[in-house]
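Heads up, one of the protein chains got dropped from this complex, but the rest are sitting where they should.
Labels A and B are assigned to the chains in the order they are written; within every chain, residues are numbered from 1.
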């Protein structure tokens, strides 16, 4: 879609410096700008791109004073980052306009309750006693098993599976291939070392504003719930085992795994490929470096840890530096030993 | 469903202490009990919960003598854990009552053989020459490619893909999103470093009583089979490469990866996020800590390993403790060096 610089400036309350009749139709990072593109510059560190970019227009802060005159048309606003973000959100909402209604090939139980302004994609299967609130989007090939509840305006992407009795809040996003509510890894060995499965009769409870990444797995509780707190953001390929609790507004990066019954606090930031053993607790506001192995409860709030097993990040980084020097340590110790023998 | 305490006590052969006409309709962990709930206490360590729980009834061992009188109704049995487990299994089997037959939207080849008492879910696709034994449940959106064989009473959950020629035993569970039998990662570089794919014409053989986790991938053999032994339990997001062998009754936790042609023995216990290089063998009854990197054959049976590369768990844990002390080591060595210079 083509827009004039003038139209855009009006939408974000900006002042045009240059030709307001120029036309733009695509977003670019300023360093990758192309003609008919629009970019933004918020960080003065990147000022040099302002003179090199091929973008037709650039959104900048009013307060910013360019050292020389750029070729591109400028749109000056209070806060360039936020104004550009407004444009992106507009673009996103326009391009995601969904088809309302239930696809002819979807299989929806007559016992399901479906809200207003919902969309159910091709070949999706909605079980008995499912409750889907207003504004929910369910993409194609999604399985929603019996008695699942989904809150308003939540989006369920293609090819996900939501097992029976899962409760999902409002404004959530469940990305493609995610598996929510499957039976956990509960097996008890008998005397011969043969494993018998332990019944897994709990469910998964996901609160509002949660994001679940592609191909992420969240197992249901053995009894009771596996719980994902409000506003939590979970990346792709993450494993959340039975009866885990993830606190509100905690962020977990890709390929991390949390073993059974562990409770992670609120506002934690967890890097990628981290592992948590089962049955521990992690305090609120903990930061955990990528690849860390957390094998014990973290009591103190607002600390940072790294390493396997995890300890304080600063100590871990220091030890990591010395790890590289181990061959030197060996030489130094050998030299001391030699010297000692000489003295004797 | 509501049951009286009396009904439940009769089912598990228990003796009621308290009001046998109380009604329960939900299972809870004793520490999370709610009114109308039933819980169990097997470990005397948790006796204090017996007095605090809000559960209406608690199943306990006959041999257990409470220090004071709990408010809740008690059901005394020989073995509380096992009796409670019996109740859970009853509940599970009642709630999983499957719809028999083939969903109208399933696409089943006329050349497939389908046993008695089977269930094939909506939009599932069953290829030519597939053989499905009696009592098999196939959920919705499952792809069963040509010439797959599935043994009696096996359950295939939603959105799984079983590639051609896979053989699955009886009483297995394949959880949602699992991919069984895709072509392995076999590429040979030419002189220019461009990779050509090596044909992958083998298959996957899964024996009886195996559990495969959600979104787990098992590649087929290059030639011959990738083999999962009887009773093996594999968690979510695990990678099993071409021509791997997993021994009988071996347990593998989430996000572990096994590279091509490696053979893991019987009754091994493998933690989460472990990696195995290709073409090695791991002896029976080996225990492997989470996040371990196994890069060499383990010959001796019944050992425990940790670390990357893996070594004996006790030595690994000791080295890990000293790893934290590396800054102190450096100071001690420096002090010795200083002192030596003074002596000179």
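What we mean here is this: contacts are C-beta pairs under 8 Å (C-beta built on N, C-alpha and C of every residue); 3 or more make two chains touch, one makes a residue touch a chain.
Quantities reported herein were computed from a predicted structural model and do not represent experimental measurements.
For the chain missing from the display, the contacting residue among A:4, A:109, A:129 or A:176 is A:176, taking the whole complex into account. Only one of the listed residues, A:56, A:72 or A:123, touches the absent chain: A:123. The omitted chain makes contact with just one of the residues A:42, A:102, A:140 or A:194: A:140. The chain omitted from view is touched by exactly one of A:13, A:85, A:116 or A:297, namely A:85. Where subunit A meets the missing chain, the touching residues are 27-29, 32, 85, 88-89, 91-92, 95, 103, 105, 121-123, 139-141, 157-159, 173, 175-177, 211, 213-215, 231, 233, 235-237, 249, 251, 253-255, 267, 272-273, 290-291, 320, 323-324, 326-327, 329-330, 333, 336-337, 340, 343. Where subunit B meets the omitted chain, the residues involved are 105, 107, 123, 125, 141, 143, 145, 159-161, 163-164, 177, 179, 182-183, 185, 187, 193-195, 197-201, 215, 217, 219, 223-224, 237, 239, 241, 255, 257, 259, 273, 275, 277, 293, 295, 307-309, 311, 315, 318-319, 322-323, 325, 329, 332-333, 336, 339, 343.
Simple rule for what comes next: only the chains that are shown with their structure count from here on.
With each centre defined as the average position of its C-alpha atoms, the distance from subunit A to subunit B rounds to 26 Å.
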